[in-house]
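One chain of protein is taken out of this complex; the other chains stay put.
A and B are the chain letters, set down in written order, and residue numbers restart from 1 in every chain.
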Amino acid sequence: MSVPSPSSRPASIGGVLWSRLIWRHWKREPALTATLAGILALGVAVFLAVRLANKAAVSGFGLFTESISGESDLLLRPRSGFFETSVLRDLREISGKRPVDFFPVLELSGAVQTGAEKPDGDLLRFVGVDLVAIGNAIGQSEEAGEGVGFSAEEGEPGLLGVTDACLVGEAFARARGVAKDDRLRVWINDRVADLRIAGILPDPANRPAIPENLVLMDLPALQKVSGETGRISRIEIRFPEGKAEGGIRAAASEGLAAWAQERGHLLETPEDRKASVTRMSAAFRLNLTILSGLALLVGIYLIMQAMEAAVTKRRGEIAILRSLGVTPDQIRRTWLTEAAVLGLVGGVLGIVLGRLLAEGLVGGIAATVNTLYYETTTDAVRLHPGEAAFSLVFGLIASLVAGWIPAREAALTPPSQALRQGAQGGGLVWLRRWPVGLVLFAAAVGVARLPALTFGEGTNFPLGGYLAALLAVLGASVFLGGLFPPFARLIGWGRGEAMRRYAASRLRAVGGRHRLTAAGLSVAIGMSAAMAILVASFEKTLTSWIGQLLKADLYVAAPGSASVANGNRLAEVDWRALLSLPGIDGADTLQRHAVTYEGRELLIGGAAYHDDPSRHLQLLWIEAPAVIGPDALETGGAWVSEPFARRYAKRSGDRLTLPTPSGPREVTIEGVYADYGNEAGTVLVSRRLAEEWFDDRSVSNLAIYTSPGVDPEAVLESIRGRFPALVTRTNEKLREESIRIFHQTFAVTYALEAIAVVIAVAGLGLALAGLLLERRNELATLRALGATRRDIARAAMWEGLGIALAGLAGGLAVSFFLGWILIGVINPQSFGWTLRYAVPWGMFVFLSGVTLATAALVAWTVGYRNANLKSDREE
Amino acid sequence: MKALQVSRVTKSYGSTEVLRGVSLSLEPGERVALMGPSGSGKSTLLNCIGGIDRPDTGTIEISGVALGGLDEDGLCRVRRETVSTVFQFFHLLPTLSVRENVEFPLQLQGLSVKERDARVDGLIEEVGLSHRASAMPHELSGGEMQRVAIARALAIEPRLILADEPTGNLDSATGEAILDLLASLSERHGIAMLVVTHSPQVTRICRRTLEMRDGLLLGQEE
Partner (left out) sequence: MKQHEASTRQGKAGYLTLLGLLLVFAGAPLASAEEWNVPRVGHRLEFPRDHGSHPDFKIEWWYLTGHLFAGERRFGFQATFFRLGQQPVEVPAGEDFGTEQLYLAHMGLSDPETGRFLHEERLNRGGWDAGAMVGDLDVHNGNWTLRREGNDLLLEGSIRAEAALSLKLVPKKAHVIFGEDGISRKGPEGTASSYYITFPRLAAEGRLELDGVTLDVSGEAWMDHEISSSQLDEDQIGWDWTCIQFADGREIMGYVLRTKGGGISEYSKLVWIDRDGTMTHVQSGDYRWSHEGIWKSPDTGAAYPVSPLITTRDPADGRERRLRLVPLMEQQEMTGGSGGVSYWEGACDVIDEDSGEAVGRAYLEMTGYADDIGQKLR
């Protein structure tokens, strides 16, 4: 081989080194290279998938008219309640002769009865627009004009002038198996209606698809069937296109803004609106995104480990190259190039995989957002080029970080170190010093106490918490190096079995690679166990909360799924009739109203409690009010939920000004209660007060206490018989339901952790394969000494178990701290929930068992497969 | 019963005939040197005898046991109980101490701690390394390492020791000492020994010297 002098031809030597040091090895060990790329790909994929799924899950939020007629320029909406339609004439008047188009929209929630298997119905969004005027919007927008034609045959009943006609999208028809002219029995607001599907709207070509739960009606028809006569939810405003657009927009916007401000209404762009709504779930989605980086973090350790192995294996070659005059810098660059190429290949694979994975995650994320935050419908997952590029870069950086230290080590190879194969390779120097881990840990504890970063409008980001988690994880991965000797002793206990003893001897002499592998495992285990602590704490808190809260015998709600966006109600005449059924002693009643408070959604609840002091809703108090009892709210005070109190830094004694349709109302906070059911924040006042503010006597929920000696089941049957549309559940059923929903919200989290652990265990297999490859001479010796293939597999298994034990121990140890960070720092800061710390020991045993068993199996398999490796001398 | 009986063994790798019908036999306790240039087939023959490789045709019997009839586990048992190998590069297990290295094959055999202790101490003493029993391999000199390897080979009380250039990696004085050790131990324990070597000095301790060329033993009848 001729190596040109580095100074004369620096360009070409890179190629020579690349082919000599990297490419040929890749070709020789395609499986190893593929596994590395695969690990990176999986890490990138999970990261990208969560980001894409996050996007798709909330993209369907709210502004349904966008799908039908394109995006509006401005939105005008009241802070609470509805507009009267008369404001439209005012708006036309103030905009004068300017060509401004106003599209009134009435948006209501409803439900369709889908049969016994889904008794709570499924939540629908009814949107009423002026079906005549909306054509002007469509006609104006050139690109929107084509392809949305809805044709109908002559002689059919029309859409206008009837109250029962509705239009749905293709997705709706598919999901519910309905076709044109089918009839739908639905619940709108507080009444039942029988609608005819007058047409199926095709999805528009270049706008978001029509949401799956959207039912479109002519505005006056929806007003009539819902009982919201003369009311509209919001007004969408559009400015026509043309050369004078800017001037018209500026002048008209100014007038509209002044008008809105004077009346306390909100004027915003659709982007603002979307941003402010999606911000509600920002913390949740950010937490997911960060968790999704976990797989990549685990991946970094494994890549580092594998590249360390490669350096060790090729050290002889490097030494020769060095003695031939190749500079350390050139060696380093070559290794970094390897890392970069690996990162690129893994990244590209990861993008493909992530795109697929996202499909599976969307549903779970959307379900959680729906339950906890606001109504969203999922959009098709799209591969946003920006997101793909971001993930690719992220993967590349991870790969380079992983490659940095092995590259440095390769570059440090002295020329004289000729051909001394099998030297115990490198590892980070600091990785070998377990006390460094303690230092990192101490730093983590310190950082955890930093206050949260606050973004506008009450969104908090617990930077300190995340930083502390990262430091703790790093600390654990260093510290666990110190665990190898004791575990080696444990495994080599007694002087029994030859292979176990041999494995223990290998563990006593661990290199950086064992440590890195165990570190990767500890990160995965640590985070998973910490999440398990969080879930357990959450569940424990929730269970006792539910236990305290749910004291009634029966629960009745308007139909629709358990979503904060469910605005379905029971009309006064209905709920009063219901409560007069025999066997009912009394009830707690609640009405809910969504209003906009300081730019965010807030629920105002109007509660009236059963007058039996021993039998009425008992809240779990964070700050207990002076008076607790059925009539405590009747004096006009307010109780606020914990997320509200935390977000706006309010406490008992503070005064609040709430937007209501009858004008701003001031109340004094008398208590703060725990509420794990929604993150939006709730202000509870007496129902009497809410009725007055909102001019509404309907209720959304009833908690019913049956008379002593009456079978709740019998009362339930009589309610169902009389009001089949309502969702009626026994106490027990509601508890089950609550826990089920709770677990559903963590489904995605579980999946992310499982992936991280799988990656880590796969990494263990990879590391062992590398180690065995390096020890091929030793394997030959073992065989010569009469060790069977199974003996060698067993040795690998014991060694793998040792690594897994160290990773597991480090991970579990750090998980207690991480759990504390999640519960004590991150959760209150970003969600506003106080939780009681609980450790799921059973879960830990299970996690440990599964991890050890899998690690043993993987290690044994790797050992068995590699037991017959030919030694160098046989080649 | 012969310690080793090799009859008309052939072995080819692809189109290359490495062994072309080798036959030889060793009496119990007999030491035979096997010489020949690189590529003459010495190592392949040794591998076949050690059960690492299998011949294409012909038979190999060790103490009356035909290797051809054994499965993989059977071959392992032969290596574990009947045949030991001493390597040019010693091949100690680097993470085990001197004592543990010697003890290792006995552990594989499943002997009790008591039996093992008795035998291992004696062997270490026999090779003159009692003072270094707890040293790790990388702390030893070449000669010491080969002594450990010899002790390890003797531990199972084999009928046959295969030695592959046992002095190839040692200076000549140390080499002589190792050869003396091998000779005396084989004498004392009645172990047959087949020594592959380039070194004429090895023939000193052997009764016979066989020469191999192109896959055949010189002077052997085809």
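The criterion applied here is as follows: contacts are C-beta pairs under 8 Å (C-beta built on N, C-alpha and C of every residue); 3 or more make two chains touch, one makes a residue touch a chain.
Everything numeric here is computed off the predicted structure, so don't read it as measured data.
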Touched by the hidden chain, restricted to displayed chains: A
Residue among A:Arg89, A:Arg489 or A:Arg740 that touches the chain left out of view: A:Arg89
Residue among A:Glu107, A:Asp130 or A:Glu753 touching the omitted chain: A:Asp130
Residue of A:Leu52, A:Leu76, A:Ala193 or A:Leu219 in touch with the missing chain, whole complex considered: A:Leu219
Hidden partner chain, touching residue among A:Asp181, A:Glu245, A:Glu598 or A:Asp611: A:Glu245
Candidates A:Leu36, A:Leu108, A:Ala171 or A:Ala198 - the one touching the absent chain: A:Ala198
Contact set of chain A toward the excluded chain (per top definition): 85-86, 88-89, 92, 95-102, 130-136, 138-140, 145-146, 148-152, 154-163, 167, 198-199, 218-221, 223-224, 229-230, 239-245, 247-248
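Note that in this section only the chains that are shown with their structure count from here on.
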In the complex with chain B, residue positions of chain A that touch it: 422, 495, 497-498, 501-502, 505-506, 508-509, 777-778, 780-789, 791, 873-874
Of chain B, residues touching chain A in the complex: 47, 50, 52, 72-73, 76-81, 85, 87, 89, 91-96, 100, 104-105, 107-109, 113, 116, 152, 156
